[in-house]
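Encoded as structure tokens, the structure appears first; notes follow it.
For this depiction, one protein chain was excluded, whereas all remaining protein chains were kept in their positions.
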Amino acid sequence: MLELAWLIPIFPLIAYTLIIFLTKKSKSISVAVALAGIVASLVISIGVLVETIQKGITMAEPFEVAVKWLRLSAIDKYTGLNIDMGILIDPLSAVMMFVVTSIATLVIIYSVGYMHGDPGFSRYFAYMSLFAFSMLLLVIANNFFEMFFGWELVGLCSYLLIGFWFEKPSAAKAANKAFITNRWGDFGFMLGIILLYINFGTFNFGEISRIIGDGASGVGAAILTLISLLIFAGPMAKSAQFPLHVWLPDAMEGPTPVSSILHAATMVAAGVYLLARGFVLFNESTETLLFIAYIGGITAFIAASFALVQRDIKRILAYSTLSQLGYMVMVIGVGSITAGMFHLTTHAFFKCMLFLGAGSVIHAVHTQDIFEMGGLSKKMPITTWTFIIGALALAGIFPLSGFWSKDEILLATHQAGFTGLYWLATLVAGMTAFYMFRLIFIAFFGEKRTDHHAHESSPWMTVPLIILAFFAVFSGWGLVKMGYGSMVFFGHPHHGEINLGIALISTVFALGGIVLAWLIYYRKIVDTDLMKQRFRPIYNLLWNKLYIDEIYEWLFDKVMLGVAWLCNQCDRKVVDGIADGLGDTVRHTGGWMRFMQTGSLQNYALVIFGAIVIIVLLMATPVLGGVIR
Amino acid sequence: MITLEYYLILAAALFCIGLFGAVAKKNAVAVLMSIELMLNSVNINLVAFNRFLAPSQLVGHVFAIFVIVVAAAEVAVGLAIVISIYRDRFSTEVDNLDWLKW
Amino acid sequence: MNLSLLTLEIVVATLALFIFILGLVAPANQKRGIGYFTVLSLVVSLIIAIILHGESGTAFGTMYVVDPFSSYFKIAFLIAAVLVTMFSISYVNKLGYNQGEFFALTVLALLGMMIMSSAADFITFYLGLEMMTIPFIILTAFRYGDKASSEAGMKYMLLSAMSSAVLLYGLSILYGAAGSTLYSDVINVITGDNIDALTVIGLVFLLAGFGFKISMVPFHMWSPDIYQGAPTPVTAFLAIGSKAAALAAMIRMFMIALPETREVWMTLVIVLCAMTIVLGNFVAIPQTNIKRMLAYSSIAHAGYLLMGLVAFTNLGISAILYYVMIYVFANAGAFACVNEFGNMTGSDEIKDYTGMWKRSPLIASVMLLCLLSLGGIPPLAGFVGKFYLFTAIIDQGYIWLAFLGIGMSMVSVYYYLIVVKVMFLGKPVEETSVPVSLGAKTVMFVSAVASLFLGLYPAPLTDIATKVAQLFFPM
Partner (left out) sequence: MLQQYSGLGIYLIAAIIFPFIIVFVALILGPKRPNPEKLTTYECGLDTQGPTWVQFKINYFLYALVFVVFDVETVFLYPWAVKFQALGLFAFIEMIIFIAILVIGLWYAWKEGALEWM
């Protein structure tokens, strides 16, 4: 099986090509092709996972194959540029690939029901396959460059899929926002890996960790910090960490299955995966790790607080995704990739399920405002119960999957001695439980507010929900039993024993959140509007997400477009301006500078010759080395 | 005794006069003529250098001849375009050439 | 003298004259055939060029050098010419007059580029330059009765005449300093220690002349106007060929003749390169006319290409070579789209591209590919090219320049996305579909496939580029 691992990304690519070039016309065939592609990858990745466990392939001795992709031989004193395209199979990538393929399969099945009757039906499945390809390429990559390649591709797919319903201007706007925000992250990432290459002479993960392990890198601590910080810019954008988190909530403009797989389960987790993959690098610089940890903590907290007041079901889930991603990044920052990846895995399942559930709700009631829903528990039992399971898992209630991974995170944070972050995280756990059950009590159990004719969705949509629910319940416990900690780790294997104290505290917080939500939104012991009035400023602050978007909009308009405008003016007007201005001044003194007012053509000429004169003068001065002696 | 410097200074002066004309003249034909002046200053340079530095071979002269010929071709094209512009706008003023805004 | 070295040039020159005659003798109703003939014969000469790419030697003493470097660029020019002529056929037929002249002049310009790429002597270089420029001037003003076109022609003619005067003045001074016009002599005479003020001035003038041709800030100002006013195929050829040819000549002159004077021009080139990148990218943002936008983006790309020269290493030069090739394909594709759309609607305004996805999926998708390739998004070729260049300069320690370059390429994505957004995410102003001529279809297909393939599997081309670049940095 391992030899076939390289096929895992290829199948979806083939599916994409087929759909685009051949089967675009026929919806059913396109679906079949997309499904076939992803299922094939799923089968192989299961095989790979099993074999990885059986053969005892560890992080230390991974299975690696590579082909030359770009070879520029080094000419004596000039360094060359050697880039491979390879596959790297170790528990980390094996598990990740299983997660991606299984979720992609379920989501594609779900989409058949969800996208039914959409004009862009085939195009949708083509994009989905393309995304699967890029994501798997990113996961299976054995070097930073290849990873960056997939990284950019998933960005492109997310752009295409967010803007899928481009009739909606908001969708178009969101797509651009997401793409451009991510470009700024990639900017750092790209610069980082180039610097990395210049200093280490390789992109390959294995070789880099070897070089660092031997301590023979001869790279200064400062430059290592710089590199790791630059690379972290990538995850900050992709995993929507504060302050680059603004694009993710808007990304909910896309179709809900897209939000579930790209912007909840897998793509946004790519940043976390990168952190785990390149951890050896980040581990070299304590400053970077500290930065990562606190960025994660801040994200987790502010996102949870935003989620408290949202009305849009998808936005609530989006902010909870943000805060969970914050968890993962934070815990990797404190040094435990085990906990981070563990939570990534469990979160992928239950968050994907929550989104699909939300999708099925939206499909039924055609609104996203939870205050317009209510009373759905009767009409859509399956959706309701799966949703509740997901919420419980997210809240981290024993024995659902979320409990185990969240406990891991809290434990790791506590053991690493970040007491502040630990209490913050625990608090966030409570907030999470609160806003999730606020959602549930309003949308599913609250009295019916508008007359929507909700009905349970088609089996295409419910079956994946049920399967995911199964994962949401058992994946955490199962992975612990499988000894996840001894498979995916950095340095020494990590055995996930339950620390009763921490587990208890977090559970108490979670239950507290649920009870609070129950009291406020089900029993209505307090008038929410009154509370809104009482805490108006805070409420507004949270409702407007601390005005961060507005600040960015302002910055973007004022600064970037301003600079553009300025350059443009320079290029257009200044020449004329100077010319005319001078012309005006000298017209009175005499006509000898009339030429200053001639048409633009001669102003170009003026600029050319003026530039020459200035350059010569500069050359004469020591500024440029005073080459004229 | 006239040394190389004289020629170079003459050429430089000629270049500058041509330059002034090129940016100062309003009439496209006049601009063309000024550009010719610039090219001729180059010719003076070339011939002078050849005479004073490498009189043995005639590279400078050959270069000058080529410059003259190419300049003639350029002028021919230039005048043709001037004519076509005149047909459009009934003027050969370079100031009027601002339809293509920046 | 071994004339066989000149086979390609002779073929192309004969072709140009033959097309002229064809334009004279062909009856008016059959003139459209000339275009197809031109494309075919250019393809043939491209094949010849590929067959002959191996050989090297010098002709006319050492005035004219045929080596891998020149062959590489000649192939690039030929590809550009083939693509441009392919999609210009429909344009010229729509124009309806002087088909023969149009194609003959295009081929003549091509000949000029070829001569530039293998000139190893000031005179030869100058002749090649003018042989390229004068046909371009005529082509720019090709639509008579069209004010924009004739004005663009006028501006281009006057400004390029001035710039060549400047260039010549510089050359004459260098000739004076070196006592010879042969690169092989110049390098021996002008060495690092005997640079006097006059030489420096000569170098500056020379750089200004080159800067004009490759539209390097602050000598770039002509290009947006000319690009906008000229007929679209001419704009395409101007953007691709003229720039590449000037760059080729510049590399050869600065690498072979004037490497000793690096301390003089390197700082200058670095500064101007940075200015070019910044200004080109930022000014492209507010543009409303797509040809102007592409003009500014091509200014920015001139800056990126100069990075390779700044690096002054094998890596840098090979990066330039690779980038030139992908730049040819990406731009040809984009301009083919612009051309077809302009043919039908007569408009180059970006806002008229609204809903292109509905009106012509082909144009929309090819435009998307080409623009993203120019913007440097994986897996398209532009990404590899940019990566290549940035690696080259960071390797030489110009991290700030790479930082600037990468940042600006992010900015560039922004204004490319404006077009993409308009094309894909907008309601079409009118539903009528845009017809695409066969030639343009071919160009679009070729350039799209090339941009994709060279991005997914660049190794073959990069290997060639590295080998060619070793010419300047022998092992």
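As written, the chain order gives the labels A, B and C, with residue 1 at the start of each chain.
Keep in mind that, in the parts below, contacts are C-beta pairs under 8 Å (C-beta built on N, C-alpha and C of every residue); 3 or more make two chains touch, one makes a residue touch a chain.
Please read these numbers as outputs of a predicted model, since none were measured by experiment.
Partners of the chain left out, restricted to shown chains and counted across the full complex, are B, C. Summary of contacts with the chain left out: across C:I21, C:I50 or C:L438, the touching residue is C:I21.
Interface residues of subunit B facing the missing partner chain: 62, 65, 68-69, 72-73, 75-76, 79-80, 83. What subunit C contributes to its contact with the hidden chain is residues 17, 20-21, 24.
Going forward, only the chains that are shown with their structure count from here on.
Chain-to-chain contact here is organised exhaustively, every possible pair of chains being in touch.
Between the chains A-C lie more C-beta contact pairs than between any other two chains. If you average the CA atoms of subunit A and of subunit B, the two centres end up 61 Å from each other. With each centre defined as the average position of its C-alpha atoms, the distance from subunit A to subunit C rounds to 39 Å. One simple way to say how far apart two chains are is to compare their mean CA positions; for subunit B and subunit C this gives 26 Å.
Within subunit C, contacts with two or more other chains are made by residues 154-155, 158, 162, 166, 221, 225.
Shared contact sites, meaning residues of subunit B that touch two or more other chains, fall at 22, 31, 94, 97, 102. By the touch criterion stated above, subunit C contacts subunit A in their complex at residues 154-155, 158-159, 162-163, 166, 195-197, 200-201, 204-205, 208, 212, 218-219, 221-222, 225, 263-264, 267-268, 278-279, 282-283, 285-286, 313-315, 318, 372, 377-379, 383-384, 387-388, 390-391, 394-395, 399, 402-403, 406-407, 410-411, 413-414, 417, 421, 424-427, 457-459, 462-463, 466, 470, 473, 475.
For subunit B in complex with subunit C, the touching residues are 8, 15, 18, 22, 28, 31-32, 35, 38-39, 41-42, 45-46, 49, 53-54, 59-60, 62-63, 66-67, 70, 73-74, 77-78, 81-82, 84-85, 87-89, 94, 97, 99-100, 102.
If you check the complex, the residues on subunit A that touch subunit C are 68-73, 75-76, 78-81, 148-149, 152-153, 156, 163, 166-167, 169, 171-172, 175-176, 179-180, 183-184, 186-187, 190-191, 194-195, 197-198, 560-561, 563-568, 570-571, 575, 600-601, 603-605, 607-609, 611-612, 615-616, 619-620, 624-625, 627-629.
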